[in-house]
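Here the complex is missing one protein chain, while the rest keep their positions.
Coming up: subunit A.
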Amino acid sequence: MTDITSAILDDHDRFRRAFAELDDLATPDELARAWEPLATLLDLHAAAEEAVFYPELIQRGTDAEDETLDAVGDHNEIRDAVAEARRHPAGSAAWRAAVRQARTANSEHMAEEEDDALADFRRHADPGLREELGRRFLAFKAEHENGEGIDTGDVDPERYVAEQEQKAGNEIPDDVSLGIGGLKEQ
């Protein structure tokens, strides 16, 4: 049983610990060995969220459009920083600057996502859907283990949102309701 919001939080926890572990390492070899799996997971996590989570959030969340625009923009910053770090030897000043940039962008992204997008989704998606998406999220990551087949290029946030809304529009009509929905949080 894996709720997608829990699966995403699990990855966030791994990120926090993996970045913290870098603080204790000094030699280039140690840094390279610790950084490479973290870099791969950062790219894979972003791709998995864009493939599985955000297309569903757009159909259900209260502020889904803004949350998705923010998230994809953050993913681009993280992807850029990861790509920049890969251009430099581990432990070099340029590498450290790029890793720092990735860490800062990722920390901001996780905080926003946990407080906004994930909370929004929990309020508007039923448990069955969350479980189903959790399975798809983990399957996506397993299918692209070690980052194989992942496009790490930037994604245009506006275009991504427009495409997802267009797809959703085929299935979900405009909400003409009073927007009361679930009241469990009250």
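The rule we apply is simple: a contact is a pair of C-beta atoms (placed from the backbone, for glycine too) under 8 Å apart; a residue touches a chain by one contact, two chains touch by 3 or more; residues count from 1.
Going forward, contacts and distances are computed from a predicted model.
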item: Protein that the absent chain corresponds to, by UniProt name, given "Glutamyl-tRNA(Gln) amidotransferase subunit A", "ATP-binding cassette domain-containing protein", "Type 1 encapsulin shell protein" or "Glutamate transport system permease protein GluD"; value: "Type 1 encapsulin shell protein"
item: Residue ranges of subunit A at the interface with the undisplayed chain; value: 125-129, 172-184, 186
